[in-house]
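Removed: one protein chain of the complex. Kept in place: all other protein chains.
Moving on, here comes subunit A:
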Amino acid sequence: MWNEESDWIGSFDSQLARLAECRMCSRDRGERPDATGMDLEVLEVAEEGSYGRVFRCLDIHTGALVTMKQITMVRLSQGVPAPIIREVSLLKELHHANIVKLLRVGLTENRYVNLVFEHLDYDLHHFIVNRGYPKDALTVKSFMYQILSAVAYCHSLKVLHRDLKPSNVLIDHSKRLIKLADFRLAGEFADDLLYTEKLGTSWYRAPEILCDSRQYSTQIDLWSVGCIFAEMVIGQPLVQAINCRDELEGIFKLLGTPTEETWPGITKLMPNLHIYYPKFDALGLETFVTDLEPSGLNLLSMMLCLDPSRRISAEAALKHAYFIDVNYVSLLLL
């Protein structure tokens, strides 16, 4: 194994240190911020996950609150993890009012990648669970319009988010502003990145993904947005299951078990469909989502359409009658 420590390769670390855009100090360790050498002061650990930690920090130069995601690079055999590369390079190209801003990328000791984002108050999951879900219809409408604007923008750039759920929708409370976050699983339409990592919950996953389809596109994001829409209205996830099979069963109970007529190609995709799942008649969305105006229910049904080819696009959804008064809503809330 060749690993010569020449002057040049030895200068890697100093080169990286010079290129690294953020350094930190911590109150906990009693270190005083040095304006010349430190950019961020860690206030608290906001979250710990398998990939690393999330800190709430203070930008020493501007006094602004920022969020820093510190990702640990452990699997050296793979080098820098692909999800980090994808997320950062993607965020470098996405510029939209409803997508979280990546402010800086930094490196620490060659073991961590630090992603510094603008700070938002909380996520939609927290908003629904802890603060009482957005009970007024205008807030729901405004939030939905903003989510769809961000998704339509991503899709126009051939980018799928692939992991839309309330915890990945951030909220600036004072401005009633919504921003999409966590693009770790995002990628282009054309790539064959399957949902190999079945991470997290399946509650927001489109039925074609739950059926292990390799042919999926923008429609998977619209299903997730539909699930978020319903959850904002009813205050809890529309279908909650402990695994993919139960999730599909819950969806079929709600919308009816698909047939070749309602979802062309389903028997090829799931040859054993009628062995594993009874033939449910649709209970209907209106049974569960009761506090939604008719145009909203219509839009929701177009998002939560089992057949991906008939599911509404983000661009078309923005033009739906449900949003006819959205400019008024925006003026009122933003």
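In this section, contacts are C-beta pairs under 8 Å (C-beta built on N, C-alpha and C of every residue); 3 or more make two chains touch, one makes a residue touch a chain; residues count from 1.
Quick note on the criterion: contacts and distances are computed from a predicted model.
**Student:** Given that one chain of this complex has been left out, which of "28S ribosomal protein S7, mitochondrial", "tRNA-splicing endonuclease subunit Sen2", "WD repeat-containing 74" or "B-like cyclin" is its protein name according to UniProt?
**Tutor:** Per the UniProt record, the undisplayed chain of the complex is "B-like cyclin".
**Student:** Determine which one of A:Thr72, A:Thr139 or A:Ser217 touches the chain that has been left out.
**Tutor:** A:Ser217
**Student:** Of the residues A:Leu43, A:Leu65 or A:Val105, I need the one that contacts the missing chain.
**Tutor:** A:Val105
**Student:** On subunit A, what residues meet the omitted chain?
**Tutor:** Subunit A touches the chain not shown through residues 1-4, 6, 8-9, 12-13, 15-16, 19-20, 73, 76-80, 82, 85-86, 88-90, 92-93, 105, 107, 110, 156-158, 189-194, 196, 215, 217-218.
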